[in-house]
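Here the complex is missing one protein chain, while the rest keep their positions.
Lettered A, B and C in written order, each chain numbered from 1.
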Amino acid sequence: MPTSRLEAFSDGVLAIIITIMVLELRPPEGPTLEDLGDVSTGFLTYLLSFVYIGIYWNNHHHMFQLVTRVNGAVLWANLDLLFWLSLYPFTTAWMDETGLARTPVIVYGINLFAAGAAYYLLQIAIKRAEGPDGVFRQALGRDLKGKISPPLYLVGILAAAWVSVSLAMVFYAVVAAIWLVPDRRMESFVARHASTV
Amino acid sequence: MPTSRLEAFSDGVLAIIITIMVLELRPPEGPTLEDLGDVSTGFLTYLLSFVYIGIYWNNHHHMFQLVTRVNGAVLWANLDLLFWLSLYPFTTAWMDETGLARTPVIVYGINLFAAGAAYYLLQIAIKRAEGPDGVFRQALGRDLKGKISPPLYLVGILAAAWVSVSLAMVFYAVVAAIWLVPDRRMESFVARHASTV
Amino acid sequence: MPTSRLEAFSDGVLAIIITIMVLELRPPEGPTLEDLGDVSTGFLTYLLSFVYIGIYWNNHHHMFQLVTRVNGAVLWANLDLLFWLSLYPFTTAWMDETGLARTPVIVYGINLFAAGAAYYLLQIAIKRAEGPDGVFRQALGRDLKGKISPPLYLVGILAAAWVSVSLAMVFYAVVAAIWLVPDRRMESFVARHASTV
Partner (left out) sequence: MPTSRLEAFSDGVLAIIITIMVLELRPPEGPTLEDLGDVSTGFLTYLLSFVYIGIYWNNHHHMFQLVTRVNGAVLWANLDLLFWLSLYPFTTAWMDETGLARTPVIVYGINLFAAGAAYYLLQIAIKRAEGPDGVFRQALGRDLKGKISPPLYLVGILAAAWVSVSLAMVFYAVVAAIWLVPDRRMESFVARHASTV
């Protein structure tokens, strides 16, 4: 089964998630700069979630460059990832409307963690669909970022629970920053692979 | 007429339906876990409808792997399916906002049934467009799942009307579980067909 | 300039319009069948607008089967069409929320008329981009449906203004019914054209 429709559907869902979040951004109550300031938390959490969805789209894009065929397990692992990502507007809005209260910030962190875990399961499903000699397995390499993200999310969640929500937000932002550097493994692998073929 | 634009349009509509439902998920009123608990019904109904749309997308994807050309009747049968699926956010939200009241649960079941019937009509339209020797007809085979789903929906609807809404929800979830197993008929047929060509 | 991205973008916008309208369908206030009955006007106007968008997508699909290249004028004529179609959720919601009051029904008719006119302009832009020998011009033929729709919309608008809104809705539905028959001209032309090439 080729990957084109899976990619198109994922692009569609991610495009909608990324833009649906702006619908949760209510326009300020009044016409002044202070009114705009009142919604600045919403703006920053929107920005963070936008960057996260952008990262997932970007990595999804890089990953499926190397995938040539998918099976039912990959389709469902992909839908699982999309499910957790589709909850970002919901958890982002809750966090925002409560002014970054403790529980919503923890729940947001759990959502980030669950999406990260779903991405990890998707990688495993692709590796299995490919068999032991697949190029994806080689291109993935050590997957350092993929391995340090879940502990960082957990530290953020614990920070929200016992220290402060601000510290938690810092950890969540740090993970995003780590991923903002594009996935050069894939890119360089594609380049090398293309040149040897 | 090739199938690419029909697939792209269907992907678009399904991607939007699946993500629009999360818009109906209102963030909890307050910042506590109890507040989150108050919206858990909404979360579970969202999950069920998400899985249903995912199943339709998945089977639609498998089905159109085997379809090479469409006519006007197939286009309209497809739009009929999309119409019923587009009502899922509406019926899901009604069921959720009334805390799973009897009538909304029945109406949700009717919506599931109507979408199933529309999918069945779409299969018939494709078979007719293909003629008696089409590969789709062979790949479809006995279509066991397609045949037992409508009775199960009906049993769920009757259960909601005369027994309890919880039992109805169990039946609705069982149909989803049956379909969660990917459609191996199509997959294996594609594999066999590809290897003989 | 090839037509693929124009088609993809139009598919995206039409897919969103068709599903956004369901967001305007508010779930009934209470859990009974009477509550559902209270929103039945909304359901019927949603159905009508869904069918209209489906018709435009269908004809757009057929039309661009025959178009091989586009220029800036076609891009803008297409955006003009999408603009008027994007107002359907707005005018449909107004008509619905006022219980089919006179002015909203007239404005809805004007919206239908404007979209029809935009489609007509798009056809002209395509014919100009193609030059006098284009296949599109031949396939279009007499364009009977395209010619009788605007007068029927106007009659509907006048009926709303001076007779009754119900009569107007009948005219609007009749135009939809006329178009529901797929555009066999294009289909048969594609078939003939394909067989001669």
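Throughout what follows, contacts are C-beta pairs under 8 Å (C-beta built on N, C-alpha and C of every residue); 3 or more make two chains touch, one makes a residue touch a chain.
The structure presented is a predicted model; accordingly, all values stated were derived computationally and were not measured.
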| item | value |
| --- | --- |
| Selected residue (touches chain absent from view) among C:13, C:36 or C:115 | C:13 |
| Options C:79, C:135 or C:154, residue touching the unrepresented chain | C:79 |
| Touch residues of chain C, complete complex, unshown partner | 1, 5-6, 8-9, 12-13, 15-17, 20, 23, 71-73, 75-76, 79, 82-83, 86-87, 89-90, 93-94, 97-98, 101-104, 107 |
| Residue ranges of chain A at the interface with the undisplayed chain | 7-8, 11-12, 14-16, 18-20, 22-23, 25, 27-28, 30-33, 35-36, 47, 50, 54, 57-58, 61-62, 65, 180-184, 187, 190 |
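Going forward, only the chains that are shown with their structure count from here on.
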| item | value |
| --- | --- |
| Length of the line joining the C-alpha centres of chain B and chain C, rounded to whole Å | 26 |
| Two or more partner chains touched - positions in chain B | 8, 12, 15-16, 20, 23 |
